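Missing here: one protein chain of the complex. Every other protein chain is in place.
Our next item is chain A:
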Amino acid sequence: MSETADRVKKIVVEHLGVEAEKVTEEASFIDDLGADSLDIVELVMAFEEEFGVEIPDDAAEKITTVKDAITYIDEHKA
């Protein structure tokens, strides 16, 4: 597992208060992890802070799974 994936999953676990084993790459934030739309906004803010990337609103809207987040961050982080 990549370093990005580890850090993303850690943030998700902390923010959503879910068990680590539930946070698979395929997991959907809303359908599988019980997030609401405001949780997603917060997660995106946390990813931006952790990785020093800027995730614009149109990109953020497309991030629905853990894998989406990891992929976006890997492609855009400095």
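Note that a residue touches a chain if its C-beta (ideal position, glycine included) is under 8 Å from a C-beta of that chain, and two chains touch if they have at least 3 such contacts; residues count from 1.
By definition in this document, contacts and distances are computed from a predicted model.
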Chain excluded from display, named as in UniProt, from "Pyridine nucleotide-disulfide oxidoreductase", "Cytochrome bc1 complex Rieske iron-sulfur subunit", "1,2-phenylacetyl-CoA epoxidase subunit B" or "3-oxoacyl-[acyl-carrier-protein] reductase": "3-oxoacyl-[acyl-carrier-protein] reductase"
Contact with the hidden chain (one of A:Glu25, A:Glu42 or A:Asp68): A:Glu42
Residues from chain A at the interface with the omitted partner, ascending: 38, 41-42, 45
